[in-house]
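Here the complex is missing a single protein chain, while all its other protein chains stay put.
Labels run A and B following the written order; every chain starts at residue 1.
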Amino acid sequence: MRNDVLIAGFGGQGVLLAGNLLSYAAIDEGKNVSYFPAYGVEKRGGSATCTVVIADGAVGSPVVGQPSTLVVLNQASLDRFGARVRPNGICIVNSSLVDCSTLNRDDIRVVKVPMNEIATELGDLRMVNMVAMGAYVALTGVVDMTSLAAGLEQVLPERNHRFIPANLKAIEAGAQAALR
Amino acid sequence: MSKRLFVKGNEAAAMGAVEAGCRYYFGYPITPQSDIPEYLSRELPKLDGEFIQAESEIGAINMLLGASACGRRAMTSSSSPGISLKQEGISYMAGAELPGVIINISRSGPGLGGIDASQADYFQAVKGGGHGGYHIPVLAPNSVQEMYDLTMHAFDLADLYRTPVMLLGDSVIGQMKEALVPNPRPVRELPEKSWAVRGKSNAEQRVVKSLFLGDGELEAHNWHLHAKYQVMKEKECISEEYETADADLLVVGFGSVSRIAHTAVAMAREAGLKAGLFRPVTLFPFPEQALQKAAARAGKVLVVELNTGQMVEDVRLSVAGAAKVSFYGRPPGAGSLPSPEELFEVIRKQYDQAS
Partner (left out) sequence: MQQVFRRPESLKDVQTHFCPGCHHGTIHRLVADAMDHFGVQQRTIGVASVGCSVFLYGYFDIDVVEAPHGRAPAVATGVKRARPDSFVFTYQGDGDLAAIGTAEIIHAANRGEDITVIFVNNTTYGMTGGQMAPTTLVGQKTSTSPYGRDKSKDGSPIRMAELLAQLGGVAFSARVAVDSPKHVLEAKKVIREAFGFQVEGKGFSFVEVLSACPTNWGMTPLAATARIGAEMIPYFPLGVFKKEENA
């Protein structure tokens, strides 16, 4: 098994945290993982992307040209990376902010999840990244949902552990929306 | 087995330094390696060590020189423009035969360039970046685990050969996170530092210097340094091979590119192409003999670098005509990091040309 995903959005959407969470979950399952972040020179507000590769054997390249899954949280990311998704791959789109009409791909599966709405409904827009991860894990089964829950404890600083239950709800809601 | 941690390459190098017994770090902030000073500024004081944020890269390398002259394990780290500033000190350390570890998480250039992954400092690292015709061992990790392991190895090499040692990575290796098993420092017999200054202590005066003015003195000193490089070439080459036994095309890449090429070679194998990968781990000493063997067996070599062609020169010298050598490279910069798919296409074309 070798699975890769490119998660992209703008700074502040929790893209890097989402990638870290996924990585911790996979590490806990004894898998090999590479997490490769890329962000602009500016510390705030630029674009943020990360590539996570999860494999049973050697990870190989931490850099991926054609990801099997693309998770896009904003329009600019879809415009930039939409064409790169590997044929027969999946593109998970934050439909709250992203218009998919520009994406002319009939060779991939596009899954629209209104991530901002779901997160806001659950009480905090900042959980948009959790909704995205719930959707991704539900669609690919790369890691167990329970590992994702365990990963939260490692990726969140101690002082934010009180938000874990809310984050788990967001993950769950993202999963349900993706499978709907 | 120790627990698997999940850390950045930069942090792994800093952890490796601490495990290797390094208690002195001197540095100056520069992207993309600042995780290293940040980690050590936090950890070294807890271990009765010293962390100094120096006034410049020049200040930092000279503090390293001073601490090393006292026989202590010491380190600095930087990225390309900062490494250029350190070259003066590295040359002095090479001349005075002082151990020390320098981590270069290189970035693109020339000049201010950019912060993207780069292999454009290969020449500077392996050909003696400062004046005076010296070499230092250069190690090129390609994983977070190796950032840890090879940093420890760098300290041993430094003490064993009384030389500065460079760890050459880039932002892919420095910034990516992977699992790390923080193994304890390997036990290796190292010579006593009977040259280190300590205050005379009613014994023989000790002097750490690189000035040799007497007739024939400097020539003899340079022959002595040269002899050390020859021993390194015999004993310290490290390389790695993947699918080379039956390969008819040998892809050669180091550091981050070797990881990308690894996947490209796997893709080639899936497509029925008998490609293999040769990865120099030590860039100096360059694994000439192992490469020569693998290249002669394959008959065809493709060198891939994130620059316009540097290591390819050492590959050509090593192969010495035993195989046809071609090159694929991209100058470093935003968006120029090749993907495995791109390298696979390059590999495939090699076969198209052949048929």
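General observations
Definition applied: a residue touches a chain if its C-beta (ideal position, glycine included) is under 8 Å from a C-beta of that chain, and two chains touch if they have at least 3 such contacts.
Since this is a predicted model, take the numbers as computed values, not measurements.
The chain not shown here is in contact, across the full complex, with B. The hidden chain makes contact, of the residues B:56, B:289 or B:308, with B:56.
The hidden chain makes contact, of the residues B:65, B:237 or B:319, with B:65. Within the whole complex, the absent chain has one touching residue among B:6, B:39 or B:92, and that is B:92. One chain is missing from the display, and on subunit B it is touched by residues 24, 26, 50, 52, 54-56, 58-60, 62-72, 74, 88-89, 92, 96, 197-202, 205-211.
Heads up, the rule we're going with is that only the chains that are shown with their structure count from here on.
Centroids built from CA atoms put subunit B at 34 Å from subunit A.
The touching residues of subunit A, when paired with subunit B in their complex, are 20, 23-24, 27, 32-37, 41, 58-66, 154.
Those residues of subunit B that touch subunit A in the complex are listed here as 4, 6, 31, 115, 172, 175-179, 256, 259-264, 266, 337-342.
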